[in-house]
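A short write-up of the structure that comes next.
Coming up: subunit A.
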Amino acid sequence: MNTSDTLVFSKPQVLQWINHMADKLEPLVQDDCPVALIGIRRGGVDICQHLYQELVKRGIRLDAPMGELNIAFYRDDFSSVGLHPIVGPSQVPFDIDKRHIILVDDVLGTGRTVRAAMNEIFDYGRPARITLAVLVQRVFHELPIRADVVGHELDVSSDEYIDLDTADMSIRIGVKS
Partner candidate 1 sequence: MTLPDPQFNTMGTLQHFIDLQGLDATILTQILDTAEGFTGVNDRKIRQVPLMRGKTVANLFFENSTRTRTAFELATKRLSADILNVDLVTSSTSKGESLLDTLNVLEALQCDMFIVRHSDSGAAHFIARHVSPEINIINGGDGQHSHPTQGMLDMFTIRRHKGDFSKLCVVIIGDIKHSRVARSDIAALVTLGAGEIRVVGPRTLMPADIESLGVVIYPTVESALKDADVIMGLRLQKERMKSATVPSAGEFYRTYGLSPERLKLAKPDALVMHPGPTNRGVEIAGSVADGKQSVILEQVTYGIAIRMAVMSIVMGNSQAMQSAIARNQDNTSIEVTS
Partner candidate 2 sequence: MNHQTTNSTKNKTYIIKGAMTSGSIETSDVIINDGLVVSSIPSNTQDSDIITVDASGQLLLPGFVDLYSRCREPGQTRKGTIASEAMAALSSGFTHVLCSPDTSPVVDNIATVELITRRSKQVEAGANIIPMAALTLGLHGEQLSELATLQSAGCPIASQADKPIDSANVLYSAMEYASSFNMPLLMTARDAQLGIEGCAHSGEVATRLGLPAIPVAAETVELSRLIELCRETGCHLHISRISSARAVEQINDAKQAGLPVTCDVGIHHLFYTEELLAGYDSSFHSRVPFRSLKDRDQLRVGLASGVIDCICSDHAPHDIDASLAPFPATEPGLSAYDWFIPLMLQIPQITGLDLNDVVGKLHHAPHKILGNSPTHFLTPDAPASFFLLDVHACCDAANIDTFQPLSSGKNNPLKHHAAQDLGLERLHGKVGACFHNGWASTYT
């Protein structure tokens, strides 16, 4: 892939989007229901960590550590691409039941990842509510799933990719090779 095709949003821009997400989440999490954050591996976990810290900084009380989901066992493409490599197991160090779950991912595209993640969450218990928070929402999607909280909306075509580089927290956009 040629770098000239790549559009980059650098870390400060990304952090600004995360702040924006926290702004929108603040009113949503201040009800009676206990809140917990879960990031979807891999990119969603990094966003989730930043978001968690930001919320704590703003004085929001989170009684549970954040969770991580590896959705490899719930993906719908097992029969065409096989098992995705396991980069780290799911960890949900709290009781899901009757909790308000903030499900965090880096990029919401087709919606298939979120569908898999929600299915997995329900195998841990019955949450009171799920709020979907994503750093970037693409306009293009394949399932009727839209985020409640969006850091930034990007209208890129389906033959382009959007990647979060977790090493320097930047966003890259380019044409799929």
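For anyone wondering why these and not others, all candidates are chains of the complex that A comes from, given by their letters.
The rule we apply is simple: a contact is a pair of C-beta atoms (placed from the backbone, for glycine too) under 8 Å apart; a residue touches a chain by one contact, two chains touch by 3 or more; residues count from 1.
What you are looking at is a predicted structure, and each value in this text was computed from that prediction instead of being measured.
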{"item": "Direct contact with subunit A in this complex, candidates 1 or 2", "value": "1"}
{"item": "Of subunit A, residues touching candidate 1 in the complex", "value": "70, 72-74, 78-83, 85-86, 88-92, 119-120, 122-125"}
